[in-house]
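For this view, one protein chain was removed and the others were kept in their places.
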Amino acid sequence: MTVSTDYTAQEIIVVAGAKILENNKIVFVGTGLPMVASLLAKLTHAPGLIPVFEAGAMGPPLKHGLPISVGDSKTGTGASYMKGLNAAFELTQRGFADFGFIGGAEVDMYGNLNSTMMGDYPDGYQKPKVRLPGSGGASDMAASCERTILIVPHDKKKFNEKLSYITSPGHLDGTPGARYKAGMQGKGPYRLITTKGIFDFEEKTKRMRILHTFPGETIESIQAATGFELLVAPDVTQFAPPTVEEVRLIREEVDPNGVFVKRAAK
Amino acid sequence: MTVSTDYTAQEIIVVAGAKILENNKIVFVGTGLPMVASLLAKLTHAPGLIPVFEAGAMGPPLKHGLPISVGDSKTGTGASYMKGLNAAFELTQRGFADFGFIGGAEVDMYGNLNSTMMGDYPDGYQKPKVRLPGSGGASDMAASCERTILIVPHDKKKFNEKLSYITSPGHLDGTPGARYKAGMQGKGPYRLITTKGIFDFEEKTKRMRILHTFPGETIESIQAATGFELLVAPDVTQFAPPTVEEVRLIREEVDPNGVFVKRAAK
Amino acid sequence: MTLKEAVSRFVKNGDNVGIGGFVNLRQPVATVHEMVRQGFKDLTLSFQSAAMAPELLAGAMMVRPDHCSIKRIELAYWGHEAYGLSPAWRYLAERGMIEFEDWSNYNMSARFKAGAMGLPFIPTRGPLGGDIKNTSRTKVIDCPFTGRPIALLPASNPNVGLIHVQAADMYGNCIIRGTDATCAEIAMASAHTIVTCEQLLSHEVITSNPKDIMIPFPAVDAVIQVPYGAYPGACRRHYYFNGEHIREFLALIAPMVKGGSSDALKAWYDENIFGVENFDDYIEKFSTKKLLADQAAESYHCERLA
Partner (left out) sequence: MTLKEAVSRFVKNGDNVGIGGFVNLRQPVATVHEMVRQGFKDLTLSFQSAAMAPELLAGAMMVRPDHCSIKRIELAYWGHEAYGLSPAWRYLAERGMIEFEDWSNYNMSARFKAGAMGLPFIPTRGPLGGDIKNTSRTKVIDCPFTGRPIALLPASNPNVGLIHVQAADMYGNCIIRGTDATCAEIAMASAHTIVTCEQLLSHEVITSNPKDIMIPFPAVDAVIQVPYGAYPGACRRHYYFNGEHIREFLALIAPMVKGGSSDALKAWYDENIFGVENFDDYIEKFSTKKLLADQAAESYHCERLA
């Protein structure tokens, strides 16, 4: 398969996200790039992937294309279930979601995410430096899905030792059983996809670990763009660049209007 | 209106029950005679009565006649809401039911009802002398409806100082605010209809009080059939016997098959 | 998968069995017949209001205790409304042959709902005031927000849920007509769920109006088409109660409450359950006239073209 030479940072994230998803699994899909990645997965190796959208729909075939919103009418047509938010989250809290696919504006080494505020916490909570949209359903997915897949654009200012606010808990402080002790369910962050590579969380310490570098990046370049010390997997490999066909699918079939994947060339 | 001369004990209960119901109110209807009384009310003075059946239906026109069960398909046709048991009881717990209409096998002077067991409680709970069907939804109606209407056939063995088991709480021990203190909602038992008369619960003491005697009964005859001391309202009147038309409605339109109202003449 | 295989695979001795439907509406009668045929030991039954399903299981225990036994019941109501009390309930309870835990309809429905929601408990007001809170595992706490008493009920998560619905696809997406009763909650709460349905249809038809789907496929382990699967109980859009048959069955058990013989009841089980291969053979014993009359009654008051 021919390798693409003009894929964008968002496009490689989407391809990586799609590849991590497994066929016939239930994935609770957050808005934005997770929706794009899930649709790409359905069109490629995982036609039986079962997306859940927090507004209520489970398992739509998505044959009318990419939803603009997780409450989009496109998520409803042909769905196997469609009640409302409570039903979607109850199903997740019950343990039916294999994956949760979420983003955040800031991440720490244990995969905790912030999508609430930047600034001085707790004193400045009511007058943040930058007010972000808020949790949406991300913190619920974080607390109840079996495994979560995180997407955060790689940027030293966003990869911090200490978050301004923990919106969506990951491995908390990394101590053994921390999630269980806090009352949560599921194994927590499974993979993190950034603009520079793919990461997992090392079994014992639950610390972020480089697994694959994206083309053009090295362990060193990634560490240099990260505000804490990264672990390095014993067998770090380069993630294959998207193929021409994958990029075509994204641009022509998955997100032809550039709703979430911007059109600017890399 | 001509007075009936051959009405039965069940028929006067049904007429009394119907008359207590008010037009355009929401009544949570237990199985059996409450269903018959509610349908009679709808066919006479309360066409806008809104029955709720615990299996899920609210506000059906009941134009196909008397349901055999509160889960009967007849309750569903034309209903304004029909989810399931949780939805019906949540609506009640939220405070939407003006009346709850329930029966029991045993009652005390505070309108507490037993429909669980006869025998030695608590020691004999797991091996009762007579095992009754159980609460069904009665205890939920008792805890959450604004006012409850009780039906208990009058019998000295069923009107006791102390119940074998309190299934559906009424005014508890009659102390001021007892229901509120226990965490319940609503004003509790409003009327009791028996085979001998109609009773309310005196404002201060919450004790059962004779309000109307049925034809052929006196305050004395009723007291004699009751296992505790009854209060007597200052203006006890005789309840008018059912009219020929009311009895005809019951026998020909409301319960033509004698599902709940037995056909034996008085 | 056949119903025989589903019961053999998913119902184990000692299981807590959640029973769907409400009184004699959409009770999982066919599945219960199959359980009796295969035998069961030490079951716990969990339901809000049930009728023929526990009656058939308990009746089997009364005639063949070596083959069928119930250990415990968590319930709100066991009876048949217009068709009378449950004689099997009286028989077993008054002889101290089973443990039981009384709840209300809302209590049991809310307990299944807590289980369906993945929660360990749910608050309700229902059991406050009376004795249910004293004879059950209810915990009454002072609400941390209002200071007033509120009851916490433990979730019910049966090992297996038994549900009968109008229509489903092969994946287990279920459409329920008329009241849902507490079927979706039981299916979601249970570790396994066996669904019988009147109609098994294509995924495309079942999902043509997604909001009609009351139980989604991840909650279901086996789907078997069994027409009349809730009979002699009722099933909206399909058939109304066969009250005569229910009364006749109860009349076989009733004498045993007062010490009468089990012969007639035993003969019923031998003829209708042990003596047949499957539920279709049992339905075959009814006259077509009667089956059509019960369909006609339902279609009359359901007011819907087939």
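By letter and in written order, the chains are A, B and C; residue numbering begins at 1 in each of them.
Everything below uses one rule, namely that contacts are C-beta pairs under 8 Å (C-beta built on N, C-alpha and C of every residue); 3 or more make two chains touch, one makes a residue touch a chain.
Bear in mind the structure is a predicted one, so any value in this text is a computation, not a measurement.
Asker: Would you list the chains present here that the left-out chain is in contact with?
Answerer: The omitted chain makes contact with A, B, C across the full complex.
Asker: Looking at the full complex, which residue from A:Ile20, A:Leu43 or A:Val259 touches the chain that isn't shown here?
Answerer: A:Val259
Asker: In the whole complex, what residues of chain B lie against the chain that is missing from view?
Answerer: On the side of chain B, residues 26, 57-60, 76-83, 90-96, 144, 185 touch the unshown chain.
Asker: Extract the touching residues of chain C with respect to the undisplayed chain.
Answerer: Residues 118-125, 137, 139, 141, 143-146, 148, 150, 152, 154-155, 177-178, 211-212 of chain C touch the chain absent from view.
Asker: Could I get the residues of chain A that touch the absent chain, sorted low to high?
Answerer: Touch with the absent chain occurs at residues 31-32, 54-57, 64-65, 68-78, 82-86, 89, 92-93, 112, 116-117, 121-122, 125-140, 142-144, 165-169, 172, 179, 181-185, 259-260.
In this section, only the chains that are shown with their structure count from here on.
Asker: Common contacts of chain A and chain C?
Answerer: none
Asker: By raw count of C-beta pairs in contact, what's the busiest chain pair here?
Answerer: Result: the chain pair B-C has the most contacts.
Asker: Just give me the whole-number Å value for how far the CA centre of chain A lies from that of chain C.
Answerer: Taking the average C-alpha coordinate of chain A and of chain C, the gap between them is 42 Å.
Asker: Based only on mean CA positions, could you tell me how far chain B sits from chain C in angstrom?
Answerer: Each chain reduced to its C-alpha mean, chain B and chain C end up 27 Å apart.
Asker: Which whole number of Å gives the spacing of the CA centres of chain A and chain B?
Answerer: Taking the mean C-alpha position of each chain, the two centres sit 57 Å apart.
Asker: Would you pick out the residues of chain A that each touch at least 2 other chains?
Answerer: As it turns out, chain A has no residue touching two or more other chains.
Asker: Identify all positions of chain C at which a residue touches two or more other chains, and write them in rising order.
Answerer: Residues of chain C never touch two or more of the other chains.
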